[in-house]
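Some notes on the structure that comes next.
Every protein chain except one is present and positioned as in the full complex.
Chains here go by letter, A and B, matching the order in which they are written, and residues are numbered from 1 within each.
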Amino acid sequence: MAMIEELTRRVKQHESEQELRVIIIAAEGPVFSAGHNMRELLPEAGRQQHELVFKKSESLMMSIVESPVPVIAKVDGVAAAAGCQLVAQCDMAVCTDVSKFSTPGANFGIFCSTPGIPIARSVKKMTALRMLFTGLPITAQEAKECGLVSLVCAKEDLDAELLKITSAIIQKSRSVIELGKRFYYKQIRYDIGEAYSLGSTVMVDNINLKDGQEGIKSFVEKRKATWSHTFK
Amino acid sequence: MAMIEELTRRVKQHESEQELRVIIIAAEGPVFSAGHNMRELLPEAGRQQHELVFKKSESLMMSIVESPVPVIAKVDGVAAAAGCQLVAQCDMAVCTDVSKFSTPGANFGIFCSTPGIPIARSVKKMTALRMLFTGLPITAQEAKECGLVSLVCAKEDLDAELLKITSAIIQKSRSVIELGKRFYYKQIRYDIGEAYSLGSTVMVDNINLKDGQEGIKSFVEKRKATWSHTFK
Partner (left out) sequence: MAMIEELTRRVKQHESEQELRVIIIAAEGPVFSAGHNMRELLPEAGRQQHELVFKKSESLMMSIVESPVPVIAKVDGVAAAAGCQLVAQCDMAVCTDVSKFSTPGANFGIFCSTPGIPIARSVKKMTALRMLFTGLPITAQEAKECGLVSLVCAKEDLDAELLKITSAIIQKSRSVIELGKRFYYKQIRYDIGEAYSLGSTVMVDNINLKDGQEGIKSFVEKRKATWSHTFK
């Protein structure tokens, strides 16, 4: 629980600071995350304590969705149960080719129901249910194929691949990325006609941002844009 | 129609029995299922009869979703039209590398509209619509890539691959698997914030099951769990 709180604090900590442009969630050692500490879920901890664990976990997950900047999982090793949930909940994930992903909760009597929430929203059903019902791990290559990660690479290329992504992000306006992220997670809830009705307005709002205007002008004038990174 | 009724009966037959832990739907011979018997859909059968066929088909499909245990399609050959629907509707599907999948209904004047229901929920749109509009078959490998099946293997490995999945399932608590399956199909209807609100409660309910408590205790005590398989 201390780790969940710390992660949530870190995800939110600098969110209003212009200098924060992207968040990478990484781990030291061969385990990205093995999920919850089972000791905190022992019966004697009590229902209130259990509720607190999952409420805090939910807050961490929603802090990723609600973060104004892209959140990337950097995985080099094992991501299991709530650790696999954390990967699936990020906006993007890059992993090494030796990484493994699993949702083995039911082995220990606790079905990975909450990990299934972001997994069902990024992974194909036939793979998602195989993971959830069997608890068996999938390889990095399968994780790419089924939609759990954005990219797989060799360990020695991991930082370079991440750098390509982060460099591309920081060259853009922070406010434009934020506006885009918020709309993405909003529009996926609607049917396509409703999404387009909202979308036209968002595009026009974007153009009328200072950075929208600067972007278009710089493109037409064939010069590099200078971003304000604000919502003015 | 007799086959649909028989399949539905078999899917439901033992659902309240603790010994039932997983259902495999398989076929004899080179055709998994070619779908409805077109003779039952002839005009002279009458609208009431047609309605009955599709109501019964709907019952079969929903019996799979509502089954307390995982339902797996074991495919070694052709799955076409409602036969392809049956595969897509299962929780998991394992197929041999010579299997073929198609939705050719429009060739015979009946668009595979109901097969499209589970296909749209497991297969990527660009492949789903290619299948539905053209009726052309996709290979086993493509079926894996687009999300229609969980695994592809050589014919001689089919039983071994299924055994890996079923062994993993039967080592777990029946009630924990049931709780997990029910929540998976429930939560996918909600947006992510709502799904998490429901999810925390489900996790705590799971921990407070006898098998949830036993699972956590056995993990912490580093011993094998003994499941009750009940909802106590």
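To be clear about the criterion, a residue touches a chain if its C-beta (ideal position, glycine included) is under 8 Å from a C-beta of that chain, and two chains touch if they have at least 3 such contacts.
Quick caveat: nothing in here was measured; it's all calculated off a predicted structure.
One of A:3, A:26 or A:203 touches the chain omitted from the figure, and that residue is A:203.
Contact with the chain that does not appear here is found for just one residue of B:26, B:136 or B:160, B:136.
Touch with the chain omitted from the figure is made, among A:7, A:23 or A:148, by A:148. Contact with the chain that does not appear here is found for just one residue of B:76, B:91 or B:145, B:145. Remark: the residues of chain A touching the chain excluded from display are 70, 91-93, 121-124, 144-145, 147-151, 164-165, 168-169, 171-173, 176-177, 179-181, 183-184, 187-188, 191-193, 195-197, 199-200, 202-204, 206-209, 211-220, 225, 227. Hidden from this view is one chain, which touches chain B at 38-39, 41-43, 47, 50-51, 54-55, 57-58, 61-62, 65, 106-114, 116-118, 120-121, 124-130, 132-136, 145-146, 185, 189.
Rule of thumb we're sticking to: only the chains that are shown with their structure count from here on.
One finds 29 Å separating the Cα centroids of chain A and chain B.
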